[in-house]
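Every protein chain but one is kept in place in this view of the complex.
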């Protein structure tokens, strides 16, 4: 097979599970057989193809193929097949096949089985991609993907709370580890200058010498340990037993938990060999080994026992890798394979027991051998392998472990204690293996079972048989069976440092053998002594309080509650603190430059003080202060005073050569006052006294004081800025252009207006859009407006006045208001046409003199409002049909169309055109598109202002669907 | 004519205002002003459909002159009150029955009384045709009533209701 | 010389008008009743308009009269609204 | 800014007198706002500014611009017209509101 | 201006929604189908347009030609008139806006557009404002478009008015009005010192500012930046963001994800453009502040995500996190980090937008309460029908839970930055760039990396806490009735992210060029003002 064909095959193998996953996901919910068939075919095809690729790796060259993904960051998808990855890929695929076969029978047809197989295949693909990664980032990528797919698998029975929380815990722990791993590999990448695995593997010395080595190591180890359930991250694994048993058999024996191990092996050549590596990895492995084994002893749940035993065995592998010697690494790889075979079969057996007996509780199980002898035999063999009984594969790797533990690696205390501690772990291991077998298969027939167990269907047993056969064959003929593959893997993993080792069963009487025997004897003896006590155990002694899940939950809840506390402390939901912060921050950042460079007013000559202006302007300022003072309790007074300020600023604008501003401000001022008054009607009349009869609390006084300080600071800052700027000479940049071109190229003398409708007409277009939007928003919001209950009724004045009219002979309700308005109404009606004419006047002359569409529009709407005030809504609308929305639309469209007309002549948007037309008698009349644009502005402003004011005014004449409870009857009826 | 030009008097006034504002008597401004006046008078017609009615100008002219004199006199009087307050000055409300019912006339009377310092039109009861007036320097209620009726109301009645 | 005298006279007039505005302001700020404040505002408007007229004379430009025209025609709208609010509790019925 | 248009002496004198007296009348009116005792009395005060005060200053303006331009310039009349017809509306509405507020329930 | 109609395409993203929105006003309230059709057509056209513009920029840029296109509105020469500038960044933002806009609008067209009057017009105006803000090359015009988009956002936030919305809107409006005033002060100061508003011209003028005017300029820029940072949601100025967005109707919140990027965009555009590293006397400190502000913002976002009780708050705080990340990346001042951050901007925007849409589908039970019950007044607007009564689109998808769950998971992955979607690549790119800074910047880089990683984890923890039970727990309520038109937009957004993942190479190359172009002041000036002004 050529390299090219092999590459294609490799891609095919990788993509097959993903494609299969999608295909299976599309199947109907109940199609268990079809799903299993497809999944099995995919896995089988993968296994076969991967096996076919073996020659590529057997000669040590391996296979590498890639596609570009994110080349600029050195992230490419590279598939890298060597001996190590081949063996892991084979584990993933082959055990996958077995698990799928098993699952076909295990899963109930009532479950949505296609989804299960879809997840399983997706996981398989992710796992494959992980081991095949030739790029560290790619590896981290698929690493997280395995976390996600395993999350889905663990949470498959999501109707169970335990499955949901277990899935979540597994996800959080492993994904967190994955994120650490990502940073870790990025660090490695930075040290090496590449994320390419080959490059990285070739740079071990550089990596270990780098200052980033330790952080990178720790981060990567966290990743590996979380995935491989090493102490202190081991706690998620037992809970993950909430998953269907095939998932446990697959993920928690052969694949997912081995991802961490795979990573440690993969990076062993570059990361191992340092003191830090030794201390961390060895001690974590050792602790995990002992803790896992100890906890396994006390489990009453079959799967729990297997889970802790898995933890313990993963600890063994980690320990081996930590020792750092090449031989230990060989042992680690070997034990990885062995553990996968016996643990997968044990899980499957446990699943059968669960299925048949209806329980996994060791205390309820007993004497099952008589019901299911074949399964029992298989389980016994597998358990023996787990316990390290000779002639089985577990024994071989265990011997290697003991040999390495006895080897003197360095001077540390850990190294000295290692053999003893490992032996203790092995004793526990024997103990729980014996307990597993004896408790379930031997003893009297079970009494607490709901149904009579049977032997499982043959096809369901087949995977176990295959695996147990592997245990036996490897155990007896290691050199012939696993030898070549292991050799290829070891060479690929360790590179040049591959040691000489032998896979013989018999190495003579040696210390490891002695320790092995001791472990077997003591373990069995301990079971005989403590069997009954173990059955009575509710919790794991010594570790009872260290329940992983409880701690995990506690950590999370502490995290959440402290986050909530911090959110309250560092954030706020109230408006005032937010505004306060904004003002403070603005003041502070504006102050900084002056702290550095100093503050100095400019040197430009000052303008002479003009007493008229100065007086008015200071009175305006005084109005502002007085308004601020009154605003809380005397809203009307505040409105009046703020109007005074506005008026003063109008006068200021007149004085300071800005007549356009003065006009506009004046008109807007009027509308705003009416607007605010319209609003006041819906606000509460009197404010409740917050502290009736008491003195204002000190905290409030303090806050007011600080607000005052902030206000003064802000004011002083703005004043200082304004003063400094006004006393500097004006930079001569772009304004000259407008002054010089206004008449000649803009066709208008009023430069401000020409800027608005021509030079910067685009601003104006945006500005009128704002007005339109606001008007529409106001209108929309008020269509659903619900006033506060006490405001629904007519204002008190009206009720009293109407009552008065009713109570007096010769008066009809409404006389008071009618008398009140009779004369003003006549005058206001006569004023109306004058305002209209003035508005037209302002509009037409705007281009040359102060005025323009906006001022005209506002004036026009004031005319309208005046009529509403004098005659009332219904009366005006009976005669005058105002359709403000149409005005708005027309205004916008005219303005936009005027601008767009230029496009027809291939000029940019809003290019203006003007021409002086010579008309007999009349003389020159200016024709300018700007005037058309201004017409749009005018229409829109009339429409928008009217829409806003009328929408608010209309609230007074709305009728509730039915009388509001709480509202008085008189209040809801309007004339 | 009415359809095209409601309120011709108003239109004329509007044109005048336009010309005053534009400070020009050019043909262009005349045309523009006429257009604006037309629009303005139509606006008025929408608000209040015009009714056929004659207003005599002569009494109004006489009234104008009277008011001008009165305003100046009252200005001085009120200024004196403000600058040199005297003890015993009373201000108060006066109720005056009016014969005038024409809206324009009433409005004009209200303008005159209010614009004249010292008197203030407060309210008009349409059913009782009673005017409520506030007077700054109230010496004799009766005197005020006759003064207003004989000096202003008569002329207004002549102008509007003859 | 006469120009200076006129200038001084106008400035003096502006100061007088400014003081008049100040009186109006005091009424606005003191009240005591809402109607007093509104009256103050109305006076404020009128006085300010007169001030603008003097400013127009001072500069010899008729440009500034437009603002005065607007105040004369529309300055009372605010007062009307305020008065109506006081009387009826709402501005538009 | 202390400046004035360049008027012939007699016109300057007239304008100065008119402006000063108009301002003075207005100030007196506004003083009344402070000195008069009740609201109803105070309503009368600003009328000074909106009638005589306004008239004098408008006259000053007319004189000034007519002389400046060498032709009759009367467009300030518009101001007089508008102010005379609008200011009273405000006063009468306000006075009536005050009356209502003072005699609530007993109008 | 030459180039025929193609030369005028730049104005279309602003003009098209404006005209369509205004035209919709002429249609009566009842003509819903027509309105939907016009709005959807316009938005779809905007997608095409923006993609067209982006390919134009990219094609020219990758070919080595000047990528920046300048459009002089009103045909006035550059520093005097207003110019639109289409460059790498603005083209990207246009595409992002139109895509999110289309998704949100399709979603809304199923039923949410009836929750209040004039939805489509407001929506189109919102798009117009956003596009304008992204295109303009003028400081004050930026203000105007900020106001357009803010005004529209007020309207949209209040759409379907409910208590939560109104309460949120009160704060949102008040804060934004105050912010706009800061914007004005800042812009005015800058004008006062430099005498110009055109951004390219400002670059030249800023460089020429005298030492005594410098603090004034810096103060102006600082105040302006505060305004931008409030809008970007930086801590401690952005507390309003999660609450406001959570209160908005789902399609509106989805559209708002773009809105939250406008502040960051403005920071990239204005202060960075004017105060780049070239002008050493002004740069350093400001960037540091930005960096630390960003770091604090991410930290606060993490806190908020963990503290959140509702999914919509998680989504809001993930916007805070994303704003913080971007700001910190900008502050880090390294091109490759910024490129990663831009990639992150795109994918987090799409992800959170999809998330907002999904949240409502997942929590559908509460949807009916958003509208406010029985009308109180006879003329009250009653538009939104309960889902059951509507029969227009009525396809109830089977296995909706699975679909929702899948979509939810993808959103979470995208937001948390986990594989297999583009969020992961973005975070990878950022961390990769940051690690290059470890020697120059030192410890703060590690904080930022820690926070970037931590934010992903926090998002995962928070979303799984809230989401797993919501989606997976067995419940009595019937399967949510979903419509294809509601899933389509989610699929659209996630599909874009998926495409971004697959085509990460070219996408990242685009981001890198964008990041480079942001540092290339000279090129910007040259494009807008011509080679002479740029001094070449």
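Letters are used for the chains, namely A, B, C, D and E, taken in the order the chains are written, and counting of residues starts over at 1 for each.
The rule we apply is simple: a contact is a pair of C-beta atoms (placed from the backbone, for glycine too) under 8 Å apart; a residue touches a chain by one contact, two chains touch by 3 or more.
Simple rule for what comes next: contacts and distances are computed from a predicted model.
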item	value
Identity of the absent chain, which is to be given by its UniProt protein name, from "Peptide ABC transporter substrate-binding protein", "Na+/H+ antiporter subunit C", "Phosphoenolpyruvate---glycerone phosphotransferase subunit DhaL" or "Hydrogenase formation protein HypD"	"Na+/H+ antiporter subunit C"
Contacting the left-out chain in the complete assembly, out of A:579, A:592 or A:882	A:579
Touch with the omitted chain, as defined above, among A:19, A:276, A:374 or A:726	A:726
Touch with the omitted chain, as defined above, among E:192, E:423, E:467 or E:489	E:192
Given E:173, E:298, E:327 or E:341, the one touching the chain that is not displayed	E:173
Residue, one of A:50, A:191, A:401 or A:751, that touches the chain absent here	A:751
Which of A:50, A:251, A:534 or A:771 contacts the chain that the document leaves out	A:771
Absent-chain interface as seen on subunit C, which is shown	59, 61, 63
Those residues of subunit E which, in the complete complex, touch the missing chain	140, 144, 147, 151, 154, 158, 161, 163, 166-167, 169-171, 173-174, 177-178, 180-181, 184-185, 188-189, 191-192, 197
Residues of subunit A in contact with the chain not shown	573-576, 579-580, 583, 604, 606-610, 613-614, 617-618, 620-622, 624-625, 627-628, 631-632, 635, 638-639, 642, 645-646, 649, 652-653, 655-661, 664-665, 668, 671-672, 675-676, 679-680, 682-684, 687-688, 690, 700, 707-708, 710-712, 714-716, 718-723, 725-730, 734-736, 738-740, 742-743, 749-752, 755-756, 760, 763-764, 767-768, 770-771, 774-775, 777-778, 781-782, 785-789, 791, 848-850, 854, 944, 948, 951-952
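Quick note on the criterion: only the chains that are shown with their structure count from here on.
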item	value
Chain pair with the greatest number of C-beta contact pairs	A-E
Per Cα centroids, the chain farthest from subunit B	A
Chain ID, smallest distance between chain and overall C-alpha centroids	E
Where subunit A and subunit D are represented by their mean Cα positions, the distance between them in whole Å	68
Whole-Å separation of chain centres (CA-atom averages), subunit C against subunit E	48
Whole-Å gap separating subunit B and subunit D, where each centre is the average of the chain's CA atoms	17
For subunit A, residues that touch 2 or more chains besides their own	797, 801, 820, 823-824, 827-828, 830-831, 834, 838
Touching two or more other chains - residue numbers and ranges from subunit B	17, 21, 23, 110-111, 121, 123
Complex contacts: residues of subunit A adjacent to subunit C	611-612, 615-616, 619, 622-623, 626, 634, 636-637, 639-641, 643-644, 647-648, 650-651, 654-655, 659, 662-663, 666-667, 669-670, 673-674, 677-678, 680-681, 794-798, 801, 817, 820, 824, 828, 831, 834-835, 838, 842, 849-851, 859, 862, 865-866, 868-869, 872-873, 949, 953, 956-957
Residues of subunit C touching subunit D in the complex	2-14, 16-17, 19-21, 23-24, 26-27, 33-36, 38-40, 42-43, 46-47, 49-50, 53-54, 56-60, 62, 65, 68-69, 72-76, 79-80, 82-84, 86-87
Residues of subunit A that touch subunit E when the two form their complex	29, 68-73, 75, 115, 137, 141-142, 144-145, 148, 155, 158-159, 161, 164, 167-168, 171-172, 175-176, 178-180, 182-183, 186-187, 189-190, 556, 559-560, 563-564, 566-567, 570-573, 575, 578-579, 581-583, 585-586, 589-594, 596-600, 602, 718, 721, 724-725, 728, 730-735, 737-738, 758-763, 765-767, 769-770, 772-774, 776-777, 779-781, 783-784, 786, 885-886, 888-889, 892-893, 896, 899-900, 902-903, 906-912, 958-961, 964
